[in-house]
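Subset of chains shown; positions unchanged.
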Amino acid sequence: MKQHEIEIRVRYAETDAMGFLHHSRYFVYFEVGRTELFRAGGGDYRKMEEDGLFLVVAKTECRFKSPIRYDDLITLRTTIERVSPAKLEHKYELFRDGELLATATSTLGCVDRSGQIQMMPDFILQSADE
Amino acid sequence: MKQHEIEIRVRYAETDAMGFLHHSRYFVYFEVGRTELFRAGGGDYRKMEEDGLFLVVAKTECRFKSPIRYDDLITLRTTIERVSPAKLEHKYELFRDGELLATATSTLGCVDRSGQIQMMPDFILQSADE
């Protein structure tokens, strides 16, 4: 599975004094998008960590087009853009009623419990073929 | 050391759409107060965790008297109220320019890495005598 959509309801605690979803919270949503894309493809990220492999964010970037408010019901589309033994790249798009609110990308690496870089597990390498 | 004061500058990301410090963030501040009280008494909570003992919150309660805004510089006074082998009780008071903004309490227990309840280490038991 290469693409997955979820709906997220913006919580009050995620807004700021400007009345909008704080920009740092977008990255929390993107992480939820990755987890659910992984789950939808039959993966279990919690189990992967219990087995000693961790995905860590090496780089991320976001463009904020239109503000998001408390209680908005938004759609997050998460897409695997590229995967190699060294890294996993995602793209994110946030929509409200069809309007594109933000786009983002991230690059993840894989490490073991001690922080040593590891190859992406086969399960993830194959996810780009489906 | 039984009591310690620190100053905290309220961050934009900690406010909510009402323009005030979100009530859940007070508990983050209280935790910082505990860490700094511990450090001021010669303790090192990070080292305590590395050695396999963890303080966990069993109960907490807060009364919010006056709202706190972005960029407010507030004073947090943290006091050890009681300590026994089974639990550690703190009191918290938040002030701005001498005005009391909130009061709170918490009760912590001590557990090991597997979550089993442990006796409070001597260092903590003695902190109430100083």
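Just so it is clear, A and B label the chains in written order, and each chain counts residues from 1 on its own.
As a convention for this text, a contact is a pair of C-beta atoms (placed from the backbone, for glycine too) under 8 Å apart; a residue touches a chain by one contact, two chains touch by 3 or more.
Predicted model, so just to flag it, every value in this text is computed and none were measured.
Whole-complex copy count, one sequence throughout, 2 copies displayed: 4.
Note that in this section only the chains that are shown with their structure count from here on.
To fit its Cα atoms onto chain B, chain A must turn through 180 degrees, a value rounded to the nearest 5. With each centre defined as the average position of its C-alpha atoms, the distance from chain A to chain B rounds to 32 Å. Against chain A, in their complex, chain B makes its touches with residues 12-13, 15-17, 19-20, 22, 24, 69-70.
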